[in-house]
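Missing here: one protein chain of the complex. Every other protein chain is in place.
Residue numbering begins at 1 within each chain, and the chains themselves are lettered A, B and C in the order written.
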Amino acid sequence: MIRIQEADFDIGAELSALTAARADIGAVVTFTGQVRGQADGGPLTELRIEHYPGMTERELERVEQEAKERFGLQASLIVHRHGALKPGDNIVLVIAASRHRDAAFDAARFMMDSLKSRAPFWKCEKGPGGDRWVEAKADDDIARTRWHKKDAAE
Amino acid sequence: MIRIQEADFDIGAELSALTAARADIGAVVTFTGQVRGQADGGPLTELRIEHYPGMTERELERVEQEAKERFGLQASLIVHRHGALKPGDNIVLVIAASRHRDAAFDAARFMMDSLKSRAPFWKCEKGPGGDRWVEAKADDDIARTRWHKKDAAE
Amino acid sequence: MRVLYFAWVKEKTGVAAEDIELPANVETVSDLMDWLRTRGPEFENAFRQSDVIRAAIDQAHVRPDAPLAGAREIAFFPPVTGG
Partner (left out) sequence: MRVLYFAWVKEKTGVAAEDIELPANVETVSDLMDWLRTRGPEFENAFRQSDVIRAAIDQAHVRPDAPLAGAREIAFFPPVTGG
């Protein structure tokens, strides 16, 4: 399941809904991204996240679907917020549940790497120096290629 | 922080206590291990976990300390249960919080791999066929060596 | 055709969305960016570094050489920075 929302999410509640007492699940990995007060570009008072409604849903669904096919997940979830966020606020939640731990770790990381390079979100950092659009990191494209190499090797 | 306990844990509450609203944290990874009803050795009605009090604490503290030094974590937690568990019950929780996502993913996986090969816990599966002590997997020793290779490469 | 702009591309053009009648010689995403640059200083400024601008046709990522034929919606935006 995927969701895009302005409201905060409750990680414990999401986890319970997805995996609690499910005897077919052996391993659950969650990733949560939070707003840091000290961004790479300097101190930050607000993070504004813009997205492309419609395309965002499609891309996140594709990311989740690929993870399911690739890693054989028992359950999964992607939640991404947009709007005006403060330091310490949650941004994104990814959950991957599988029988064994390697698949859950790999799937959660794959979903984050893929989402970062494909889902149409843009971050604008507001700080004492004004507004600054966050630049994409070359690292994130490199992170995505980790999974291409595995494609070729498999 | 590390804890060994018979009681269940509440992942949402542990996460909040550790990371909520902390503006120095950008990425949080949790791993939860649950009891599967269909174990590798057959169907399971109860999982009994025995441990070596005293040594278990030492080993888990060492695992957590190594992860902190190696990955520069902002916060971390290991909770492991012992006693009689049922299918769907939680077994273990690992949390790693850092500035960026790679460190959080690596640290959580490192803690699980290390814990599996070093912490003195033993699982006994109870099922229709009687009691069966779980055998250590060669995979888990191999998983541990992932990190040795990285030592050498760094 | 519906054209959308996001993030700093939207800020620079001053436009979030508009409907455009494509000139006959505009066949690819790249052609469209070249043509948009001719629409005044804001567009000239927004599309100056056209190699860093990404595009999507009907909500799917495309490369600059992608044909526009049949497209209902095209979006221009900087490299994505979610997660």
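Following the convention adopted for this analysis, a residue touches a chain if its C-beta (ideal position, glycine included) is under 8 Å from a C-beta of that chain, and two chains touch if they have at least 3 such contacts.
Remember, predicted model here, so these are calculated numbers, not experimental data.
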Contact list for the unshown chain, restricted to visible chains: B
Touching residues (missing chain, whole complex) on subunit B: 33, 49-52, 54-55, 58, 80, 91-92, 112, 115-124, 133-136, 140
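Following the convention adopted for this analysis, only the chains that are shown with their structure count from here on.
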Rounded Å distance, subunit B centre to subunit C centre (Cα mean): 48
Where subunit A and subunit C are represented by their mean Cα positions, the distance between them in whole Å: 26
Subunit A and subunit B: spacing of chain centres that average the CA atoms, whole Å: 22
Two or more partner chains touched - positions in subunit B: 101
Residue list for subunit C, restricted to those that touch at least two other chains: 83
